[in-house]
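So the structure is just underneath, and the comments pick up after that.
The complex appears here minus one protein chain, its other protein chains still in place.
Coming up: chain A.
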Amino acid sequence: MFVIITYDVGEKRVNKVCKKLREYLTWTQNSVFEGEISKSLLMKCLNEIDQIIDEDEDSIYIYEVANPKNIKKQVFGQEKNFDELFL
């Protein structure tokens, strides 16, 4: 399944969450990640993030897309990250 994850966490924990998410998904923008991921891997990832965040202050949103072919992405201004096959 295709997911988009956005997060808004306290300054102290921002880097930790970002680093954790980089292991699983593709970085798109500050505080935004996206990519294909399996259900179990997503559970694992969220579990690990759960250890990092402070549930009273921080928030993490997960958007699940059932059919990734159905989303249209438009970019205004600079595209910050290209998901390319080649490096």
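Observations on the structure shown:
In the analysis below, a residue touches a chain if its C-beta (ideal position, glycine included) is under 8 Å from a C-beta of that chain, and two chains touch if they have at least 3 such contacts; residues count from 1.
To be clear about the criterion, contacts and distances are computed from a predicted model.
When the unshown chain is looked up in UniProt, the name that turns up among "Fumarate hydratase class I, anaerobic", "CRISPR-associated endonuclease Cas1", "Carbohydrate ABC transporter permease" or "TolC family protein" is "CRISPR-associated endonuclease Cas1".
Within the complete assembly, A:Ser38 is the residue of A:Ser38, A:Gln51 or A:Gln74 that touches the hidden chain.
Considering the complete assembly, chain A touches the hidden chain via residues 19, 22-27, 35-38, 41, 45, 81, 85-87.
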